[in-house]
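Removed: one protein chain of the complex. Kept in place: all other protein chains.
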Amino acid sequence: MEGNVKDEQLADLLSMWRIRALEETILQLRLDGDVVGSVHLENGQEAVAVGACRTLRPQDAVFSTYRGHGWAMARGVPAEKILAELLYRRTGVNGGRGGSAHFSAPEYGFYGENSIVGAGAPIAVGAALAAKFDGSGRVALTVFGDGAMNQGGVSEALNMAAAMDLPVVFICENNKYSELTPINDMVRNPDLSARAHALGIPAVRIDGNDAAQVATAVGLAIMTAEHGRGPTFIEAFTRRITGHYIGDAQMYRPAGELEADKKVEPIVRLKNALAAQGVAASTLEAVEQRARTEIATAAERALAAPLTDPSTAREHLYV
Amino acid sequence: MEGNVKDEQLADLLSMWRIRALEETILQLRLDGDVVGSVHLENGQEAVAVGACRTLRPQDAVFSTYRGHGWAMARGVPAEKILAELLYRRTGVNGGRGGSAHFSAPEYGFYGENSIVGAGAPIAVGAALAAKFDGSGRVALTVFGDGAMNQGGVSEALNMAAAMDLPVVFICENNKYSELTPINDMVRNPDLSARAHALGIPAVRIDGNDAAQVATAVGLAIMTAEHGRGPTFIEAFTRRITGHYIGDAQMYRPAGELEADKKVEPIVRLKNALAAQGVAASTLEAVEQRARTEIATAAERALAAPLTDPSTAREHLYV
Amino acid sequence: MSETAKLTYGGAINAALARCLEQMPETLLFGEDVALPGGVHGVTRGLRKAYGERVFDTPISETAMLGAAVGASMMGRRPIVEIMWADFMLVAFDQIVNQAANVRYVSEGRLSAPMTIRTQQGNSPGACAQHSQNLEALLLHVPGIRVAMPSQAQDAYDLTLSAVACDDPVVVIENRTLYAGAKAEVQIGGPIAPIGGHRLRRAGDDVTVVTWGAITSSVEAAVDATGVSADVIEAVWLNPFDTDGVLASVRRTGRLMVVHEANLTGGFGAEVVARVVESGVSLSAPPIRVGARDSRIPAAVQLAKAILPQTDDIAAALRSLAAR
Partner (left out) sequence: MSETAKLTYGGAINAALARCLEQMPETLLFGEDVALPGGVHGVTRGLRKAYGERVFDTPISETAMLGAAVGASMMGRRPIVEIMWADFMLVAFDQIVNQAANVRYVSEGRLSAPMTIRTQQGNSPGACAQHSQNLEALLLHVPGIRVAMPSQAQDAYDLTLSAVACDDPVVVIENRTLYAGAKAEVQIGGPIAPIGGHRLRRAGDDVTVVTWGAITSSVEAAVDATGVSADVIEAVWLNPFDTDGVLASVRRTGRLMVVHEANLTGGFGAEVVARVVESGVSLSAPPIRVGARDSRIPAAVQLAKAILPQTDDIAAALRSLAAR
């Protein structure tokens, strides 16, 4: 058991490093001008995606927000295809049509990012509804931010899933901010999970910087769904340790907050935990290195691929 | 004190009878073809409007739904003007432009019905927001049904009012049905007030067939607002003892339900209570008669008024 | 397998939905009050009983309903969702415009959203401003969705089937004033037609009238009353719109009139006019649009009449156009 835990932790560490390296690579590509437009990184929030996605089964469907690169990767989408998407290459998951904030890769169970706050939740409810009839055993997982809880469609989705006992896992990544505004200024009751609870949905508040905790919660949610007991709501506390988007000067952060957040961010934390268990620094180093090498290779390949041909721009509007 | 209570009860009885007589008159006008289109009566729900409106102050603003004739009347809009509105007369509160389901009479503090489920709630929040700056001391009261709780805009309105401490009284008239569908089939947790509570809003569940209870709750809500403590949510249980709209065959009601509902409807109940306190049958009779006479006179006058001139149809689109 | 039945417009839709549920096991049918109560207009009566849980009632949550249709259709279901009044789409327009319409295109064809939205629109006597709008133009500016608008029982049947069978999102806009009209012979059970095309309701030489929706019957009445020799083209499919069919007629008649119940400014009539004149087809008179005056719709019947296009307005416009 203990050995297993350590292996799992090392695997989580690798997954998180992959996402971190992906995001850092994207940042660099954006600063270099290879990637353009608005880009939302999830540095610091990796544990939620990693813990959730390692628990999901192949038949499950993930619906994320614009902050979705890491979710896609945790779901198994190759970094090269994600990077190629952001670089508008033919080899991108959608040939560049989705871009950073709106891509999908259904072949990996990643049903897409969404750039309308809260809009993924009702769509996930639909994917769960389909599961009621298609024998897939699918659970739909949708992730959104703390701010999204104030978007009416999310309330509607929660209620409909509850009323119909639909197999949905709602994950609210509470990273304390909605863009540049603290969530606690925008609500009276800072316990967002209470809203789900009030709708009759089992709701937990967990440490979202601990992949194992996320995995546990999602595992229970899947079982709940499998038993026909419908949705679960998970409020996962985490912190983004970058801006809301690339270029965000983060003036809204109180002094010292970012530094504090960086001390509890999931990679640092897990590294510390593993080191405390006696894992050698070189082993930990190697994990990071492996991830960085993978992503670097992926970036090279993505950059080398041809841009999607503009003559295809009008295809696929209709069947 | 006891005498006062009895006087108050007799006054409530008269107010409720006025609404009942109004609605019955409208029903007859609709069946006769004088009134056309979709009409939603509030028979059985009168105590909510009566209890709430006798507690409101002149500066307060009411926002109701399509089921709003009684709310308007309880707020002081003369029956004649309401009937004239439904009859598309020049003397109607909006000259017939609003009709049964969408009229307003701001001069009486009745800021209008709304035929989009839930849409009045955010607008009431705006009226309350204005009060924060205009020195009016206004409290905005918005009433909507149980079904409206599943409309996202209502959740948004509740949260915004809570987050900003705005003086709003949210009244949910839980009459068990949304059109032809039982609310309990559309939610998992039948306690709708829990949703407001989860947002940090004081929330009570009361007997909406008792005007005194409604008045008490609204009185407390107004005080809460006056103290700058923001919104209150009141779930008022009531029953409509007619169809959702005129013509609704009410096939969805279990056998015996309507009969049972009619035994606890507010007028019957209050009459019984007054009788038990020794009020003479003739006194109670006289109250009803007074209301019926008033409404009959109002209907006659409304019918005698000229139709709004069609040549005015294009006026007032813009300033 | 094709046979005929005497059906109202509403009955024809009911029959089409029954056939979809019967023959396409991936269909789902849901909306407010559609299942146990059979719909506020009775259009879906009996379907819950016949097809069980695939037909269900929803909370008053248009965003969740439409979102659920998007998600279920992405997974291969074929949801048919009812928005009780077109006006109510607007609380959830995001799920149509930003979500459903993007699924196929943005995913580069990897995903699709074969969902059908049934709704109904327009004024009926005494309906308030929030239950009277004709909103097709809003949908017709949105690439990625299809729009159909039947006004006769046969088309109601046929278009519903074509919409449900279509692999893209389709909005079928019905009209509640037609549901319980006279019964007509409806061919049922025949092959499902592909989407698109128009119906020629009158044939003539001097004017081309393009119209759609319930007002088509007023157009027919106006043509009959004036005796003007006119092609009356009912655009039962507005997207795809049969521009070629319209042009072929206008080339012959040299005169174009477009009639819709929606208000004039920004209505789809402008698009029809623009396409015709851009084509360079020669016109013997300037085209005319007839639509509601730009206004909100008052509940008062006598006021609404002054806003909405009446048969007489159409006839007058037709006469003046034919005379030029």
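First chain written, first letter: the chains are A, B and C, and each begins at residue 1.
Keep this in mind: a residue touches a chain if its C-beta (ideal position, glycine included) is under 8 Å from a C-beta of that chain, and two chains touch if they have at least 3 such contacts.
Treat the numbers as computed from the prediction; the structure is a model and nothing was measured.
Touch with the chain that is not drawn comes from one residue among C:E26, C:D57, C:D87 or C:D168, which is C:D87.
The chain omitted from view is touched by exactly one of A:S115, A:N159, A:S193 or A:T242, namely A:S115.
The chain not shown here is touched by just one of A:Q59, A:T181, A:N272 or A:T297, and that residue is A:T181. When you scan A:G70, A:G147 or A:G208 for touch with the missing chain, the hit is A:G147. From the set B:D7, B:D134, B:E226 or B:E259, the residue in touch with the chain omitted from the display is B:D134, counting the whole complex.
Residue positions on chain C in contact with the hidden chain: 63, 87-88, 90-94, 97-98, 101-102, 105-106, 128-130, 133, 137-138, 140-144, 239, 241, 262-263, 265-271, 273-274, 277-280, 286-289, 294-296, 298, in rising order.
Although one chain is hidden here, its contacts on chain A can still be listed: residues 35-38, 66, 88, 95-102, 114-119, 147-148, 150-153, 178-181, 185-187, 251-252, 307-308, 310-314, 317. For chain B, the residues touching the absent chain in the complete assembly are 61, 63, 94-95, 97-98, 102-107, 111-112, 114, 116, 119, 121-134, 136, 138, 140, 152-153, 156-157, 159-160, 163-164, 315-319.
One rule holds for everything that comes next: only the chains that are shown with their structure count from here on.
Relative to chain C, the most remote chain by averaged C-alpha coordinates is A.
Chain C has its Cα centroid 36 Å from the Cα centroid of chain B.
If you average the CA atoms of chain A and of chain C, the two centres end up 40 Å from each other. Residue positions 152-153, 156, 159-160, 163 of chain A each touch two or more of the other chains. Of all residues in chain C, those that touch two or more other chains are 58-59, 61, 63-64.
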